[in-house]
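Yeah, one chain of the complex is gone here, protein chain that is, but the others are all in their spots.
Chain nomenclature is as follows: A, B and C, assigned in order of appearance, with residue numbering initiated at 1 for each chain independently.
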Amino acid sequence: MDEKVGIIAVAQTKYEECKEGVDLSEMIYEVVKEVQEKTGLKFTEDGTGIDSTVTCSQDLWDGRTISGEWAADVAGAHLRPEEKVAGDGVSGVAYALMQILSGHYDIVLVTAYRRESITNGRLVEWMSVDPIFHRMLGLDFRSAAALQARRYMYKYGITPEQCAKVVVKSHKNAKNNPYAQAPKDLSLEDVFSSPILSSPIRALDAKPVSDGACALILAREEKAKKFTDKPVWIKGIGDCYDVHFLGDRDLADCDSLMGAAKQAYRMAGIENPVKEIDVAEISEEYSYQELLWSEGLGFCGRGEGGKLLDQGITKMTGEMPINPSGGSLVGNPSTVAGAARVVEAVLQLKGEAGARQVPNAKTALVHGIDGVCGQVHHVMILGI
Amino acid sequence: MARKVAIVGIGQTEHKTRHPECSHAELINEAARRALEDAQLTIKDIDAVLNGNMDLFEGHNLLDTITVDGSGAYLKPGRKMNTGGTTGGTMVTSAWYHVASGIYDVVLTIASEKQEESGGNTTSAIITCADPLAYRPFSTGAVGALAMVAARYMHDTGCGEEPGAIARVKAADNALKNPYAHLKLHLTLEDVLESRMLIYPLRLLHMCPQSSGACALVLASEEKAKKITKKPVWFKDHVISHQECFKRPLSPDPTPSMISQTDAARKLYQRNGVTQPRRDIDVFEMYEPAAWAEIAWMEDFLLCERGEAWKLVERGVTALDGEFPINPSGGVVSTNSIGATAMVRVAEAALQIRGDAGAHQVTRKEPKTAVATAFGGCNWTIMTLLSKNLD
Amino acid sequence: MNQETKPNTPVSIPGAIIMPYRYYAGATGSKFFVELRDNKRIMGIRCPQCNRVYVPPRSTCVHCFAKLDEWIELDGRGTLESYTIVHYPLPVHPLSPPFAYGIIKLDGADTGLTHFLGEFEPEELEIGMRVKPVFKEKREGSILDIKYFKPLYKNS
Partner (left out) sequence: MTKQEAQEYMIVPCGINGEMNIPYSWGAGDFVGKALEELRDNGKIYANKCPQCGRFHLPPRKVCGRCHVEMEGRENWIEVGPKGTVLMFTVTVTPFLEPETGKPRQVPYTVATIQLDGAPAAFEHYLKETDPEKLKVGMRVEAVLKPKEQRRGDVRDIIQFRTIEK
């Protein structure tokens, strides 16, 4: 990329299992107001303020067609551009980057929001699978992920202990994250004794229901420096689709994640991810996914996700910590999860991650997912 | 500086009441194949695939992931956008940003709607865009809102029912010359004036149909576009102007005109030196879900003075062979596959500039510039300016 | 009205979105279901360019974007690629838990068909197991015309 675009301000709500009675607009306004106050930026049309807004939400999750209308009034849509990415927050930030690089806008606000607690997420996921061959079977993302977990653990000998260790590690990290959703002190035994949902996935292996929102402001290089002395630059992006039908691919593979990672690494000039990336915030909705995504991101060879974890490389004190924030496993709403990863990576690179700070982190990887069994992956490289 | 972008491939399916012969993925595939064929490209030449629709009209979440077989997005980057009725326009502007950013050179963007999958309950789906706590129980869908636009215009100008019928007959005549149009009707003024009253003053024939269809465009950077086609259609500029959603635009303060349309028109004309829109723009493809909307919104788009639009319509200025043709394609009153409709406006405007519109090609003068508009959300607007020449 | 504007107790309004939908399987999908319904036959479709045989069938090869129209009859037996036993209920589940999903790579096909598993003891299930389809008596032309796949060695 010839021009540099930086993230100049980020905000996130506390993630909670249910923000009872909270109106979506007011939740969005909480984070939009925070990033506006951090930068003093208003919604203007003369180029002195925020030029455009990108929202990330999905109609069926919010129970409203054009669910971007909830954000319109509080995110400056009146007589201004507001476009909705019906996908993950990382995809929304990448889209805002393209809006700026296209030359049409200098400063773009991105906001991702969801209250999963207002509906039955499994039914929304059920409506996200093929209506003719999958939906009549009652498939949802959870039972599909169980099929992926089984296949992956069978094909590469990944052990239940390794999956449980991901849960324990995530909750341990999240203890240092004030935004995290009720992290617990867990043992492997706790994970094994939590109720079975869809074998081999148990309750603690799965991401909990969560409510929350994020907001970020991106700016072109010249303008970025006016608002923060430490803008976080976007160095590389990559998105990639895989096939949809579960049987069309070996669920133990992750071709689309490899494709997305390849694009982002090529753009950011990264050859050896584990060496060059100081911290990674990746989106996993189930414990096995941290191991499988690690392989897809090239942190280790195929089938070595468990070994990478056992070697402690991805621990807080390891060579390349994964999810110092605790990640979605502790509690992030889907779609917001990607934006939360970007927010956390920005805090790490700006040295504002408090107790969960990875010392002198210079380059971070963030990752988001969409669709069944991680059908679509979004990868982004950030750096200072 | 950012790169110039052109449309190099245009494809759309026939828009019909239903497409039982194909699944949604196959409907999208048909439009994508036609766009690739038009650009003489294969799916391997495509760097990213965008795919948009409005979820509740078919009851799908994440349609882009479900229809990856048809869209060709397998192992390619892309995303799904949706902004209501303006979704088709959003798919064009977002593809524009993808190419202009320099990250992707050739992008396939698709917009579709398979409305028969909601069993004709389009109004029920539209109603779900209203705020569930304050407005949804009292929403009457698009027909009610458009009826108020028509009632307000007729009241302010005293023009009577005739102009609405003339505009509708013009649209029907154009649609007869457009192979992709949905309603192919031989209409007389009397047919329109006597058709069943829905909500005063809108009659059945004034309203758009529920169509099912898909549209696809291939966009390319300047360098690639010149290699791909001898007839690139250049993107000059566009304006996206939404409106606040909670405050009801129809409440007592401003008249229920589309302030976002006037805002978009003013910005677009000012930035591109358009001082006399009807002179500087050769063809106008407007997203008009009702015959009366075309007339009322001509004034919102600053194409003429307040109260003059119906006179221009009566004088045939906006006909296919008129001085300022509006909707040579037959417009949205003839064809409305909601998700695809705003992209069809851009596609039809581009066909006019390329001279490839066939029977409904504007011939009075050779179109060099064209504007396509998108309407949706709570009175949201996208205006896109296309041009034959690069400068 | 008292001083601040916060409601005393948080207010949530219950509601729903209830809509009927009807999806067309299209010509290719319909042929697959007509064969299931009338002849208890599972059909695949082969790509002329890469020779992949797809089940369920579709009209475009996802790898080559080629048009597909070469139908192949499969004998229905297959190998279990993955399985899960679902323990939580959903209103949209045709079976009540615990029930099992499996991905079955049918002999002669390159892609797996996702469907239910039946007539098995939980400890019997393992990847690589050979299975065969059990059809419903009354079939209506949908994926549920296959009742489930059961272990091959079990007598029919």
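Convention: a residue touches a chain if its C-beta (ideal position, glycine included) is under 8 Å from a C-beta of that chain, and two chains touch if they have at least 3 such contacts.
None of the values given here were measured: they were computed from a predicted structure.
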Not-displayed chain touches, in the whole complex, chains A, B, C
Touch with the missing chain holds, among A:V74, A:V90 or A:L329, for A:V74
Only one of C:G29, C:G44, C:G76 or C:P133 touches the unshown chain, namely C:G29
Across the whole complex, the chain not displayed is touched by chain A residues 19-26, 29, 42-43, 60, 63, 72-74, 76-78, 115, 117-120, 123-124, 127, 131-132, 135-136
Absent-chain interface residues of chain C come out as 1, 3-25, 27-31, 33-34, 37, 59, 69, 91, 141-142
Across the whole complex, the chain not displayed is touched by chain B residues 20-21, 59, 121, 123-125, 127-128, 132-141, 144, 147-148, 151, 198-199, 244-248, 250-253
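Everything below uses one rule, namely that only the chains that are shown with their structure count from here on.
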By C-beta contact count, B-C versus A-C, the higher one is A-C
Distance between the CA centroids of chain A and chain C (whole Å) is 29
Taking each chain's centre as the mean of its CA atoms, chain B sits from chain C at a distance in Å of 37
Residue numbers in chain A touching two or more further chains are 63, 131-132, 243
Residues in chain C with touches to at least two other chains are numbered 15, 17, 21, 23, 25, 29, 62
Within the complex, chain B is touched by chain C residues 13, 15, 17, 19-29, 58-60, 62-63, 65
In the complex, chain B touches chain C at residues 18-26, 29, 42-43, 56, 58-59, 68-70, 72, 74, 116-119, 121, 124-125, 128, 132-133, 136
Chain C partner, complex, touching residues on chain A are 20-22, 63, 118, 122-123, 126, 131-140, 142-143, 146-151, 154, 195-201, 243, 245-248, 250-251
